[in-house]
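The complex is shown incomplete by one protein chain, all other protein chains being positioned as in the whole.
== chain A ==
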Amino acid sequence: MADDYSYDYEYLFKIVLIGDSGVGKSNLLSRFTRNEFNLDSRSTIGVEFATRTIEIDGKRVKAQIWDTAGQERYRAITSAYYRGAVGALVVYDISKSESYESVSRWLKELKENADANIVMELVGNKSDLDHLRAVPTDEAKNFASENQLLFTEASALNAENVDLSFHQLLKSIYEMVSKHQLDVSDYSGPKPSGGPTISLTPAPVDKKASSNSGCC
């Protein structure tokens, strides 16, 4: 956690965690950022926040993650946090088919409220509950590839694939951003309006501004 408070990072990516109530979003976050799992965790009200800095291609990348309440009623509040997010983890519970069926609704939410180039990953949580599985891996995998989503199954409970799912999302964002960076430097004319909205935020100069929105 020490790194969280330092300026020792080169990229700051704002990520949102979304998905139905009870699928384990908060525990995925606590597993990733603090390596903790809480069996008694209470429902998330509004949004909660945590960060972790990891290394990708020798660069320090800080993930600023907003964990959102799953209940419909909070959508008006939580969707405000989609703005400026460069990545989204859309979480379902592999033992609850309704939570998987909601995924398209969550993708629609993202389309309506988030930046167009947001990188999305579908995460089937609670893979430890394989004996209660209601969503076949292949089905979710196919759905993910049809919709250009990254995909993993993970377990916040036993930590399996949790780091992997976040890493893969952050790496994908990183690749996109570094590519975009090159594109922009090649481009000498006026900045096109409606251009790519994904941005990197160099630290520490813009830190304060970026902390607010996670992005320009």
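Here is the rule we go by: contacts are C-beta pairs under 8 Å (C-beta built on N, C-alpha and C of every residue); 3 or more make two chains touch, one makes a residue touch a chain; residues count from 1.
Just so it is clear, contacts and distances are computed from a predicted model.
UniProt records the chain missing from this view under the protein name "Rab-GAP TBC domain-containing protein", selected from "Rab-GAP TBC domain-containing protein", "Sterol-4-alpha-carboxylate 3-dehydrogenase ERG26, decarboxylating", "DNA primase large subunit" or "tRNA (adenine(58)-N(1))-methyltransferase non-catalytic subunit TRM6". The chain that is not drawn here is touched, among residues A:15, A:56, A:69 or A:94, by A:69. For chain A, the residues touching the absent chain in the complete assembly are 4-5, 21-22, 40-51, 64, 69, 71, 73-74, 76-77, 80, 98, 207-209, 211-213.
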